[in-house]
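As you look at this complex, bear in mind that one protein chain is not there, while each of the others sits in place.
Chain naming follows the written order as A, B and C, and within any one chain the residues start at number 1.
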Amino acid sequence: MGDTFGHLFRITTWGESHGGAVGVVIDGCPSGLALDEALLQRELDRRRPGQSRIVTQRKEHDTAQIVSGVFEGRTTGTAISILVWNQDARPQAYEHLKDLFRPSHADFTYEQKFGFRDWMGGGRSSARETIGRVAAGAVAKALLRECCGAEVLAWVEQIHDLRAKVNRDTVSEADIEANMVRCPDAAMAEKMLARIDEIRKQGDSLGGIVRAHVRNMPAGLGEPVFDKLTAELAKALMSLPATRGVEFGLGFDAVLLRGSEHNDAFESRNGAIRTSTNRSGGIQGGISNGEDLELRIAFKPTATINFEQDTVTREGKAVKLRAKGRHDPCVLPRAVPMVDNMIALVLVDHFLRNQAKTLDRLKS
Amino acid sequence: MGDTFGHLFRITTWGESHGGAVGVVIDGCPSGLALDEALLQRELDRRRPGQSRIVTQRKEHDTAQIVSGVFEGRTTGTAISILVWNQDARPQAYEHLKDLFRPSHADFTYEQKFGFRDWMGGGRSSARETIGRVAAGAVAKALLRECCGAEVLAWVEQIHDLRAKVNRDTVSEADIEANMVRCPDAAMAEKMLARIDEIRKQGDSLGGIVRAHVRNMPAGLGEPVFDKLTAELAKALMSLPATRGVEFGLGFDAVLLRGSEHNDAFESRNGAIRTSTNRSGGIQGGISNGEDLELRIAFKPTATINFEQDTVTREGKAVKLRAKGRHDPCVLPRAVPMVDNMIALVLVDHFLRNQAKTLDRLKS
Amino acid sequence: MGDTFGHLFRITTWGESHGGAVGVVIDGCPSGLALDEALLQRELDRRRPGQSRIVTQRKEHDTAQIVSGVFEGRTTGTAISILVWNQDARPQAYEHLKDLFRPSHADFTYEQKFGFRDWMGGGRSSARETIGRVAAGAVAKALLRECCGAEVLAWVEQIHDLRAKVNRDTVSEADIEANMVRCPDAAMAEKMLARIDEIRKQGDSLGGIVRAHVRNMPAGLGEPVFDKLTAELAKALMSLPATRGVEFGLGFDAVLLRGSEHNDAFESRNGAIRTSTNRSGGIQGGISNGEDLELRIAFKPTATINFEQDTVTREGKAVKLRAKGRHDPCVLPRAVPMVDNMIALVLVDHFLRNQAKTLDRLKS
Partner (left out) sequence: MGDTFGHLFRITTWGESHGGAVGVVIDGCPSGLALDEALLQRELDRRRPGQSRIVTQRKEHDTAQIVSGVFEGRTTGTAISILVWNQDARPQAYEHLKDLFRPSHADFTYEQKFGFRDWMGGGRSSARETIGRVAAGAVAKALLRECCGAEVLAWVEQIHDLRAKVNRDTVSEADIEANMVRCPDAAMAEKMLARIDEIRKQGDSLGGIVRAHVRNMPAGLGEPVFDKLTAELAKALMSLPATRGVEFGLGFDAVLLRGSEHNDAFESRNGAIRTSTNRSGGIQGGISNGEDLELRIAFKPTATINFEQDTVTREGKAVKLRAKGRHDPCVLPRAVPMVDNMIALVLVDHFLRNQAKTLDRLKS
């Protein structure tokens, strides 16, 4: 259980790091959307290994194949199946790990849960699992563009203690994609790059923070009580590998303000009701208010490092471990498309749910 | 949609601040659990208005009534329905708010979503909605005690800039309940109390941070991919009113460490495989590893304040607003039972899901 | 599990025969629908015990109380909670049954599943459980009237071997409600009445067939593959107590025809594409084609009879049983509103699901 996400735009992902393939089934995509492999590939290329020197050098083209649900270039409204064949699996690279537990990986917990585990490259716990999400996110983004114009941006805001300064009102996708770190503060991106290079040479790893920002948000997305937009986004993002926390608007810093300092006053602006500040990050009472969504997600440093580490075997015997698999010294550049695509998936799901919300709309 | 939570231990809540009653239906509670109203009341009293001078003075006894699913003192395995009648609803206190939007409340977003709104006390967006969750959480806690011994604790760690120091290994429920703030650092609790009193007199409000800690955690809870324990807990907690962020283990601070500093080494301890540190907060790869769960949740300052605030009417006309409803100057003391009970709900659901995970277990 | 039904218009029922109350929570009803207790009561009165001499004489008014989700006479879009207090519970009438299993009741199976059972009046397996469904169905019918004009009719077509002749094109709700059997063939209704009276005096019971017919059906309801309209209706109807089978269109008789005899040709009629026959009963490939829905549901004879029957105690000791509880000699008259309201629930759910199906609609 747990491989399915969403209520009306529902995705089911499958696949392991070193199994034959990985993929996704999208159930609930409306009919009539123009869709082809190129549209998917654009997002998959942002997530792909080997895209730059600072990510894992596993050689994967991650070429998406649509095998159902599209007819003559348009979605049919039935299940869309997308698959990507693994090309550069090297199971033998993991053979020395099969009887021991890599620190801060899922080896131990999978074995506790399932009684044994697929020890090749983390099996299902590999970040390769996110290919399906990103491919589905590409479809979600296309749908958002057609239906409501919402634009989902995410970028690297911080790596280690290096924090970027970005004008959130003007930053563009091109700014983000302008460098291999995906940090639109070009000067800071250089420093981050240097830091990653340095740490990579040491065999160590780094974490960081991704900030997301959604423009042209429709108001009214999110449900009362459990399926609040904050709650659904939090689940979506915390389901990504290596995430440690998520916050909305001012987040944890909101606790330092008083109510009189934190509240967002309403005003009329250009004929619309707007807030004069956006400390809430676009969500009030769990429902979007039409202001830009603002959120931040923390990623821990990659667990795989080229250091000798203490661990134990499956029988509990103390051993020393030195990992040999290819890995990202810092997951952040590749986490960006995971974040923006997961957000797109949540927004589309709630946009579709909203179609059935008022009698007035149903009658029209 | 969105009033139901959980996959095998599934709760559906209902009710408004000023409607007749609030309640919950629990579907999926195993049969044979001893359950009576006293067990529910203990948790509801921790959430209740009027429990101390620093919370809202609305007069509610929040007396729970079990109207189905229990027979001769034990759960039957069928739907458990629990209800609490509202006693001190004062809709007239909200009449002056019916045509305008309170800043940072759900008034505007509900109206955007549903076309109109129940303006009495926030309707469904009132924190009174959490009564159902807490009552259900009481059942979940009882089940955890019987089945796996897990103990869920939560306390106030920070209010405004006042941060408590608490020994997480030794803190007890009695320590937490020892003062009206629910902060087990007695000296700091005094300061927090003084700060809340001060801010209350000014008509302003405060936010803060709740820390949660689960002992005797079973390993193996949480599912790969989307229903990771982190993801499900994040959803559960971010669905609580006024939450702004959630983090696990070291959370956002994890980004300041290198992998070699952050990884939790495995060791054999007393015949069991354990981690020598717990920077991951008890969850690796989205699945519990048997170490204590550690998480933190940020709550914004209460939106209702006795200040004159700028806002607009439903027609967009600028007006001044001064709230008159009774409210909490600081939601934290009452947020504690919301947090620990939501965590219990997630843990029970995943404990039950885990029963069907391995062929070995099914054969026994 | 299993007390919740529906995907977008989702109901959760609760309550036992002799517990305090029974009820339902409706999650997903669009906002803005006019709703009051009188609208519910009309359907509940059709299901009510004591409505005529041929049904159980238990004295229940089944008065519905709406305790959330309606504000100033309209649905708010949030959870609607409806409850009905039990008034004439007589648990003592079941005391002699507590240690034995009534033949063809759920006593034995509940005990096998849950380890023990609520022996008062069948507990959750009582037909009293359907009150929540019927109340929710009243809301669903109101929504259908507002949104698409679909009219759901059901009537008693057969009792024992007595089969009515009814003109399906012209029969009206008034014809159905004209007699206490709910059979619009007045002459046959008399015979059925006599048969029920006769069998009731003997202490025996009868079964029969309900036919359902939906006019003004929107085309396009139902989903490919698993959530076909046939499949969802079959589940909904087979979840009613005492049902033994369901069939659509010509049903089991379709097997006696060849394809050339069974196919429904398409034609243009009054500017619309229609079928010239309706052997498919309004559903092709699992999706409605706009023709009238036609289906039939079989109900077994009531299990409770005033005959001495062989059974065993919980310990397996052979005993003789003679039931004493009040009961329906024939469930059919009261099954009619259960059937038409369950159908309404399925249709509304699929009507709402259909709002998110095509890009064209989403763009408008």
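The rule we apply is simple: a contact is a pair of C-beta atoms (placed from the backbone, for glycine too) under 8 Å apart; a residue touches a chain by one contact, two chains touch by 3 or more.
Bear in mind that the values here come from a model prediction, so they are computed numbers and not experimental data.
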* Listed residues C:Leu40, C:Val55 or C:Val246, member touching the removed chain -> C:Val246
* For the chain that's not shown, point to the residue among A:Gly19, A:Pro49, A:Gly137 or A:Gly249 touching it. => A:Gly19
* To do: For the chain that's not shown, point to the residue among C:Glu43, C:Glu60, C:Asp185 or C:Glu232 touching it.
  => C:Glu232
* **Absent-chain contact - pick from B:Gly32, B:Gly50 or B:Gly203** => B:Gly32
* Provide the residue numbers of chain B that touch the chain removed from this figure. => 7-8, 28, 30-33, 75, 77-79, 143, 146-147, 224-225, 351-353, 355-363
* To do: For the chain that got dropped from the picture, name the residues of chain C it touches.
  => 1-5, 7, 13, 101, 103-106, 108-110, 112-115, 124-125, 129, 158-161, 199, 204-209, 219-228, 230-239, 241, 243-252, 254-268, 271-273, 275-276, 279-280, 283-290, 298-305, 307, 309-312, 316-318, 353-354, 357-358, 360
* Structure fact -> Per the touch rule stated above, chain A touches the missing chain via residues 1-4, 8, 10, 12-16, 19-23, 25, 27-28, 31-32, 65, 67-69, 71, 74, 76-81, 83, 113-118, 120, 123-124
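Operating definition for what follows: only the chains that are shown with their structure count from here on.
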* Which one of the chains is farthest from chain B, going by Cα centres? -> C
* Report the most central chain, judged by the distance from each chain's C-alpha mean to the global C-alpha mean. => B
* Asked: So how far apart, in whole Å, are chain A and chain C when each is placed at the average of its C-alpha atoms?
  -> 45
* Using the average of all C-alpha atoms in each chain as its centre, how far is it in Å between chain B and chain C? -> 38
* Structure fact -> Per the C-alpha centroid definition, the whole-Å distance linking chain A and chain B comes out as 26
* Which residues belonging to chain C are in contact with no fewer than two other chains? -> 8, 28, 31-32, 77-79
